[in-house]
Structures are given as C-alpha cells and as structure tokens.
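A single protein chain has been removed from this complex, and every other one stays in its place.
All chains are identified by letter, namely A and B, in their written order; residue positions are counted from 1 within each chain.
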Amino acid sequence: MTPAVSSHQSSTMRPIQNALSRRAQAVVAGCALVLAAATSADAAPFRYVEDRAPAIVDPLFTTTMGEARLNELLFDGLFTDDRQLATVPSLAKGIRVSEDRTSADIDLRTDVQWHDGKPFTSADVVFTIRAMKEPKTLSPEGARVSWIESVEATGPHSVRLVFMGPQPSPSDRLHFKILPAHVFAGTIVRRDDPFHTRPIGTGPFRFERFETDHSVKLLPAGGGSRASETITELVMREVSDKSYQAKLILYESVEALVRVLPRDLAILQADRNVELYPYQTNSWWYVGFNQASKPWDEPEVREAVSLLIDTRALLSPVGTGHPVSGPYVPSSPFYNHDVPIRSRDLGRAAELLESVGYSREGGTWSRGGVPLTVRMVSPRGLESAQEVAINLQSMFQAVGLKVDNPRFVDEAEWKRKVWRERDYELVLSQWSFDRTEDIRQQFHSGGSRNFGSYANPEVDRLLDEARDTLDPQAKKTALRQVHRLVADDTPMVFLWTLDSYSAVRTSISKVVIHPFYFFTWITDWAAGRG
Amino acid sequence: MTVRAWAWLVVGAVVFARLLSWLGGYDIVADVDPSNSGAAPGTAAWLGTDALGRDIAWRMVKATDAFVVPSVGAALVAVGLGGGLGTLGGWFGGTIERASGAVAGLPGAAPRFVMVLLLATIFEPSSVVLAVGCGLAFVPQAAAEVAARLGAMRRTAFVEASLVHGVGVARVLGGHLLWTGCRLLLLRLALQSVAFYVVVETTLSYLGALGVQEPLPSFGNMVARGLVDSRLHLVARLAPPTALWLLLSALLHVDGVVARRDSRRAT
Partner (left out) sequence: MSGALARALLARTAAVVGGLVAAVAALVVLLKAAPGDAADLVTTDPTLRARLVAEWDLDAPIHEAVGAALSGRWGQSWTVRPGADVADLVMEALVQSVPLWLGAWALTLALGIGWSSQAGRARWQGWPVLSAAPVFLLGWAAIVLLNETAFAAMGAGWINRPAWFSLPDSTSFLRSALAMTVLAAGSGGLRSFVDGARSRLEVHRMSPAVEALVARGQPTRRLLAWLWVPDLSVLAAERGALLFGGLVVVERVFAMPGAGSLFWEACVRRDQPVVVASGVVAALGVALLRWLADMTRVVADPRLRELT
C-alpha cells in the first residue's frame, strides 16, 4: 500500500544534483518540483477504516452501516440530501406527483453512465424496485419499497410509480440505491450473484478489487468532481480493534476515522494534523422496560425508576451529548421542547414506589418480601454500553434497588432474546434512525420493533395520523404530541443523544460529513493541497 | 532471588489475594465513581483507578475469584474425567482401553483453543462454560498419559503380588498406583489446565469480550480495557498484564519443577 504523503521525505535528490551543470540542475530541480507537486500535493490516496469489512457489496443485501457507507461511494439513488439535508435530485431530474398523491412520474438524467460504460436508463429503476420487492430475492431492504405498489418505464428516461396510498413527500423515500439491470439475469437476485464480487454503480467511485486483507479498493469514476481529480484511490480498510483505529490516523496510515471513540478524542485533538468533525446522528440511548413482565407493567414503578437515574452523571464517563426527553433528538422537527427532561428526584421516586406497596426494608425496596430487582441486558457490540450499564447498576444499588449483574449479549443472541422472544426485563441500548425518523415500529402497538409491548391507543392514532397526513405541519404536531405521551407513559427512560466525531487528516480539505451515510458529499472533498 | 523463589512468591500472592477477596468486603458495584476515573496511584488506590473510577488494586484482588475457582474446576474436569478414563483403560487394557481412549480422544479432535472458542460463542461466555471447555481440552492428554503410566505399572510384579495376596483392587489402584505413581503427573495436568484457563479467558476477553463479563473483574477484561485506554495512568494500564504475565510464569515454572521430579521418580 502506498503510504500517505509524509513529512519524512527522502534525500535522494542531492547526489544527482552534484553531477550536473547549474542550468541542468535548475531544470532538474524544476521538473522535480513539478513532479512532486503533481503527485504529492494535488492527488493522494484516501484511506478510511471500518470495524468490519463489508460482507457483501450489494445494496439489496446491506445489513451494516459499513456496507451502507461503501454503497454511498459506489452507487447513487434517485434523490439525495443537500447540505441542509433537504431532498434534491440525484439520478432523477425531477418528479411530478399526482394531485391525489398516489402516483408520481420521475424524469431521469440522460447524462449518466454506469461504471462499465453502459447508459443509465429507466430499465434500471424498474429493475431495482422490482428486485427489492421480489420475495425470492430475500432482500432485507424490501421494506424501503413496500409503499410502492408498482413501477413501470414510460420512456427510456422516465418512470411512473404507483403508491399503496397517498404519499406526502415521495422523493424523501427514494434515496435507495439504483442497480444496473443489464448485469442481472432477472429480478430474483441471489446472494451468490456474481454482481457482489464485481459491483457496478454510478457513484463517484468505482470498484477496483477486494484485497486479500479484506480491504476494498476503489478508483475515481471520473465525472470532474474535486474528489475524483485529487483522490487517486480510495481504500476501505478493516481494522477490528477500535483502539488501534485512532493510532492509525496518528501514524498517517489512514486519512479518516468515521467515528472516534470518546477516549481517543483528547489524543486526536492534540494532533495538529488531524481535524475533528462533530456531527449529529438521529440516535438516542434508552433504558427500555418489558411491560409484559412484572413489575414493569406498572407505570408508577417505571416512572420511579426513571427518577432514580442521574442522566448527566451517567453520560459523563462516555462522552458529551444532550439529554433527551422523548423519542427524538433535540434538533429534530418532531422534538417537543415543552416536555421537560426528567431529572433525578429521589423523593418523588420514593412516593411512587410507596404508592404501589413498596417499602424500603434494610436499605432495599421490597414489596411482600420480594426486592425490586433490576435485570438488564445490553448488546455487547454497542460502544460504551458496558460503562453505562455498570454505572447504572451502581447508581441503582446506591438508592436501594437490587441489581443483578448486567448481561452483555452478542448481536444474534440480542435479536433472538430481545427482539424475537422478548425474554428480558430491562434493556440498555440505542436506537438509530435515518432521515425519516420513523418511530412507528417502536411505539405503535403493532410495531415490529415494539418489543417492550407498549400500547397506547392515542399514540397509535397519532402515529397513524402522522403516517397518513399530507400536511407536514399536521405531521409535526401529531408527532410532538406522541413525544409528550410517550414521555409520560415511560415505556423507556430516554437518556441522551451522543455527540459523534469523525477524524480526518488535514491533508483532506473541504470535508462535509453526512450524519448518517458519511460520504454523501465526498465529491467536494479534496486530497492534498486541493 | 531465584526464579523458583519468584514463582512460589507469585503463587503465594494469588492464594493471599483469594483469601483477601473472600474476607475483604470489597463491593465491585459500589466502587464505581466516574468522577475519580483515571486517577494516579496513591494512598486511596494503590495502582490507580480505571475509566469508571474503580480501584485497580482491589479489582485485581477480586479478579482471583474469576480464575481460581473456575480454573480449579477446569483442573477437576481434566483430571477427573481424563484421569478416570485413563485409569479404566490403563487398568483393564485391551478393548476397554481402546474404547476409553476413543471417548477421551473426542475433545482432542479439534485444537484446544478452537474448541473453547466454539463453546464460548455457542453458549453464553461465562466462567462455567470456559472452565468446562478448558477442562475437556485436557481430557485426551490426561487419559492417554494416565493410561500409559498405569498400563506400565499394572504389569509390574509388586502389583501382581498384592492382588494375589488379597489386597483390594481399590487400594492397589488408588493407593499404590494412582497416588504413588501418578500423583505428580495429575498435578502437572491440573497446573497446565489452570494455566490454559487463564490464557484462554484473557485471550477471549482481549479479542472479543468473550471472557468473564463485566462488572465481574477478571484479568481478561482488565487487560482488554486497560491496555488500550490511554486515559488511564500507565501503572493502572500495565498492572493487570504484568500480574497476568507473572502468574503464568509462576505456573509454568512450578509445572517444570513438578515435571523434573516426576521424571526423576519415573527413572
């Protein structure tokens, strides 16, 4: 691998200079400067790290954020985000939505080519949507197009979509990546399709090869962007040791770190050659109750437990962030700023527990001789979850709850135990949302991710209203009301949204980071002196 | 100070720490104090504190809970199961020896670490699973070595004479053969399985948090956290791996001493 441009330049030029005349030396020096400038200052490789190499490079089968980030480099969607996170056309030129908002005609760009040189056409859009909807494809991304009833090409560069129901803003939901129809045999796409070994997209970078060390090498796809002119190659490296990732950027072995661990912030801040970029994600931490198990079905007990938590003290060892009072981040338009953030109130917590028959005996809250016991489970792969869970355990024990040691389970076990079988009492985890911030699956009584068995008919009604309305203001009002109701019902204790930081070496300029996909605006980045 | 003396000192320190942990009253949950995270060594915390403000020295003392009993459990599995199968095979010989050897050899078909890793990922990683896995990993070796030694001793004249004179099989087997002839061998196997447990637990913790789970302290999770957390004081970071290193050196050395005695006895 070509090392990054480093300050430790070799001194092989000196012996050559001594053997030449002065004029020749000047010419040689001038050429050398030009060469050095051309190769090192204006163009450079760009390397970034992921915890895990992509298992598959195919937007149909994406399951991890690492894969999603790589897709951002290789593929485009019909629409994308601008710097203000508003939807703008990408592969589409424009969209005309019918009056009843049940269908839309989309005009596509005519100047786009796939990385293999074939032209982008409406057949590609039709293929992509049909493949995602095809049950035999077994695509986990199928839900992204479940709202589309049918798609057909109305011309070589135009398509018509018919929706299942009225859509207030269909372009917001058309950010999924488009695939080349001409590479596939049909809409039934299997995981072993050769496409995943040789992906072809329309994105700013094209796939070059998989390396034996699981890194992925991409090359600029052309197109005249600043990135394609200054980045000679883009390499995704797999570095499973998160602590070593920070070292790599200090050692100039990589140019970017997608997410910096809180414990590495100080070291990276101190390095003049590294720039930290804060970004806000739509994610928040929570302690969730399983209301199908006792005593967590009692609202007084849940509220009391929520009042025993000192959120800021819990947050401080793991980083900086903002406490939240409900299921949105404070910067969200749906966040209800009138709902206060719950502070620790031991007196009120005691009143609540006593109101439902608990008493503090020998320092522990008990009812009928049975202590109020907290049994918490958390996903092992969630960064900082261990610190938070242990801190929380200590906090609870200090105020009289009996706390079993928290259990940390791997991803498969987490999904089985918590999501599928709902065999738990409390969970400590984090929810992350994309641009749509759709919390319906978490809080609607029929939601597929409502594993806490939360049910409130009024919340259901408001979530249905938010889903069906075509009026953005009405949607905002409904969801803010959901925020208030959910905060009152306490199916979860809402903790915080963490500040996230990326680290990028100063050799890369004009960096703007997408809070979810990271590389959405990489075409503006420049390597070298740019 | 000789290496041998250092080794016995370390073993003694572990025993002392175990007693202290049992008597000391340190509460791993109550010790959390994030406001005191990364503190330097001092009178309040002799080896400093970790990222959650917990006393490293006390956690190292408490970490003996995580390996002393489970590793002894591993040793019991190895010596009990492996030694038992080896005893059967060595005493009876023939078909029984082949059968017991085949059963004992099952866990040995896969490399030891691979087998324990599989168990840790299939079942929840816990000291019980690791202890059973590590014990099973030594069953083939224990069975083969005990069977070989017993088989050789079984054919000696004094054993034949004892049986002819009416000395019970149990006494001959237990007292004369196993105790006299195999106890050092069994001790070595126990020491090796203890060391293997410690290595496996720390390795699995470092590689993927598959060792003993927090908040229970273990050398594994302390090493895994401390090595990579630059917020901690250097002493706090290096104390657990240094202790681990010394412990394993001591176990290896004691194993060597026992091996030389056993070999002198055998000759």
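Some notes on this structure:
Keep this in mind: a contact is a pair of C-beta atoms (placed from the backbone, for glycine too) under 8 Å apart; a residue touches a chain by one contact, two chains touch by 3 or more.
Quick caveat: nothing in here was measured; it's all calculated off a predicted structure.
Listed residues A:152, A:354 or A:410: the one in touch with the omitted chain is A:410.
Screening A:253, A:280 or A:405 against the full complex identifies A:253 as the residue touching the chain left out.
Taking the complete complex into account, A:213 is the one of A:99, A:213 or A:338 that touches the chain left out. Touching the omitted chain from subunit B are residues 2-3, 98, 101-102, 105-106, 108-114, 117-119, 121-123, 141, 192, 195, 199, 202-203, 206-208, 223, 227, 241, 244-245, 248-249, 251-253, 255-256, 259-260, 263, 266-267.
Within subunit A, the residues in touch with the undisplayed chain are 1, 3, 6, 8-10, 55-56, 61, 63, 135, 138, 140, 142-143, 190-193, 196, 212-214, 237-241, 247-248, 250-254, 410-417, 419-420, 448-449.
Methods note: only the chains that are shown with their structure count from here on.
Centroid to centroid, with C-alpha atoms defining each point, subunit A and subunit B lie 43 Å apart. The touching residues of subunit A, when paired with subunit B in their complex, are 241, 243-244, 263-264, 266-267, 313, 316-317, 380, 386-387, 390-391, 393-394, 397-398, 403, 405-410, 413.
Interface of subunit B with subunit A (complex): residues 29-32, 34, 37, 51-52, 121, 124, 209, 213-216, 228-231.
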